[in-house]
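Of the protein chains in this complex, one is absent; all others appear in place.
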Amino acid sequence: MDAMQLLLWARGPALGIAFAIFLFGMLLRLFEIYSLGRNKDLAPPRSHSPGSGWRTVVMRSFSAKSMLKASMLTYVTGYTFHIGFFVVLLFLLPHIELIRSITGLHWPALPTPFIDLIAVASIIALIVALISRVMNPVKRFLSGFGDYLAWAVTLLPLLTGYLAYHHLLLDYTRMLAMHILSVELLLVVIPFTKLTHMATLFIARWYNGDWFARKGVAS
Amino acid sequence: MADETLLDVLTKRGISRRAFLKFCAAATSLMALPPSMASAVAEALMQARRPSVIWLSFQECTGCTESLTRSHSPTLESLIFDAISLDYHETLIAAAGSAAEAARENAMKEAYGKYLLLVDGSVSTKDGGIYSTVAGKTNLETLKEAAAGAAAIVAVGTCSSFGGLPHANPNPTGAVPVSDIIKNKPIINVPGCPPIPVVITGVLTYYLTFGTLPELDDLGRPKAFYGESIHDRCYRRPFYDQGKFAKSFDDEGARNGWCLFELGCKGPITHNACATTKWNQGTSFPIQSGHGCLGCSEPNFWDAGSFYQALSTPIQPVTAALGIGVAAAAAAGIGVALANRSTKADAKAHHQTVTTNDLEK
Partner (left out) sequence: MSASLQKGLNALREVMDAPIASFFSSCVHCGMCADACLFFTETHDPKYTPIHKLEPLRRLWKRDYTLFGRLGKLLGLSKPLSDEELAQWSPLVYDSCTLCGRCSLACPVGNDITYMVRKMREGMSVAGHAPEGMISATKRTIEIGSPMGVKLPALQAQIRAQEKETGLTIPIDVQGADYMAVLSSMEIINFPEYLGALAKIFHKAGVSWTLSSEAFEATNSGIQIGASDIAREIVLRIVTAAEKLRVKHVISPECGHAFTALRWEGPNLIGRPYHFSVVHILELLDELRSAGKLKTVGKEDKPLTFHDPCQLVRRGGVVQQPRTLLGDVATDFREMSDPGILNWCCGGGGGVSANERADELRLTAFKRKKTQLDELGVHTMVTACANCRIMLEDGLEHYNMNVSVVGLTELIANHLEE
């Protein structure tokens, strides 16, 4: 397949397939979770609670001071990667156009060289995170194939995007095709790995916050 | 006629030696050769025998010929026409009918193995290629015949290089590029819809000078003209990088000459010389005139989604796929939900009240 054909396939049928599988997997997971239900809590909750499920959904992104110190590297690589990833995804104009074409929503873009810098920071954070995962005894102990697969499919869009913009490795048209294909790969892998956390963490945090809130604790 | 050298022809037309050398210098730089090679180009051209050129037109719109020949005053392009012996060209030839065909067959026989074959238009292959015939013969047959005795082939325009418009979905005539049919001859693809005139003449000049093909990219296009993308040479690139985009064709951004990415410009994936060489003797090119690049020198550009949708958008709607995903999820989801509830209810039903006896085996 020449580069143009590959690009057109990536921008065409492949995108539909990837979205379909992604949506299928993620919605299925929601059914799997909510079908199990949660017993009603018959113990009277505290009347004035500083906490709530919704509060924790937001605030759990910020650590308690001592936790930050205890897990500093994880927090720094985690924040850098996630924030960087979302800035790149949401504020590069071509991405905004993609989102607009599907949802109609759009917003101002940030300058490309700035996005480029953020992408590099994200990639470095991912690499450091991988090294940590391999060298830190707890992370190494917990990690399996799924963790490394998730890492790779997350890195590829950032890396291929960077390579395309800088005209490295392959010619632009082919590199762009690779970039789009890598995103499609990520989409189809997400529902089958821990990357489901991108949606389910809000559910988890809500349940956590709600449990603690009833006791009068803001978690 | 075929024995005259270029210099003979030019002298006859009153073109001074100085003008000729200027042309050679321009041609040298166009071909991205070092300036020192200008004299070598001049030498070669001076001696060059006017090669026989057969120009075949298949499923085309004649735009490529128009691009090259439509000029109001003598131009460098027209000079090249004087350097070659254009022995057959359907639009330009004076003769018609069987006389014209005879001229072609004659030229091919006389210069067998040496003539340059120029092709514009794609070749129909469906049902034996009957969708495009000239003088009762299919283009397919004519091409094979003509290619057999050609020294080299230049596919002028996107149709002959990549299939072009006839090749676009659903391709009812089974249109294919020249390179899909002819496998045993050197082919230079000079795409564009149409190609820039001076790019055509530049390629011909190179061939005439060196007798070999210029360096080609993996799509068979001369790197000298197709080595860079429009995006990388576009004067509006700083706006792309700064995030300044025209959002509609008559908004402030458009009037300020901002980047046309949002309006569908395919500059980033299009390789051509438009941004540097431009059109009409360097007057302008589509982006400069306020319209996004169509990507016309790339294969399948007609099927690459709307010209007015950004490059990063899908070329076909994803709503159907999203719908299928959701529907399948609902079906599978309801299934697994019912199964989950059943498993849990089952477990509950099998629950026996735990006593201290149950804590030990």
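All chains are identified by letter, namely A and B, in their written order; residue positions are counted from 1 within each chain.
Here is the rule we use: contacts are C-beta pairs under 8 Å (C-beta built on N, C-alpha and C of every residue); 3 or more make two chains touch, one makes a residue touch a chain.
Since we're looking at a predicted model, the values are computed, not measured.
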Hidden partner chain, touching residue among A:W9, A:F114 or A:W206: A:W206
Interface with the undisplayed chain - residues on chain B: 332, 335-336, 339-340, 343-344, 346-348, 350-361
Chain A residues that touch the omitted chain in the full complex: 28-29, 32-39, 41-44, 46, 49, 56-57, 60-61, 63-64, 66-67, 70-71, 74, 78, 133, 136-143, 147, 192, 194, 196-197, 200-201, 203-209, 211-212, 214-217, 219
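The rule we apply is simple: only the chains that are shown with their structure count from here on.
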Interfacial residue positions of chain A with respect to chain B in the complex: 2, 4-5, 7-8, 11-13, 15-17, 19-28, 30-32, 34-36, 93-95, 97-98, 100-102, 108-113, 167, 171-173, 176
Of chain B, residues touching chain A in the complex: 217-219, 229, 232, 240-243, 245, 261-262, 268-269, 298-301, 303-305, 309-316, 318, 320-322, 324-326, 328-330, 332-334, 336-338, 340-341, 344
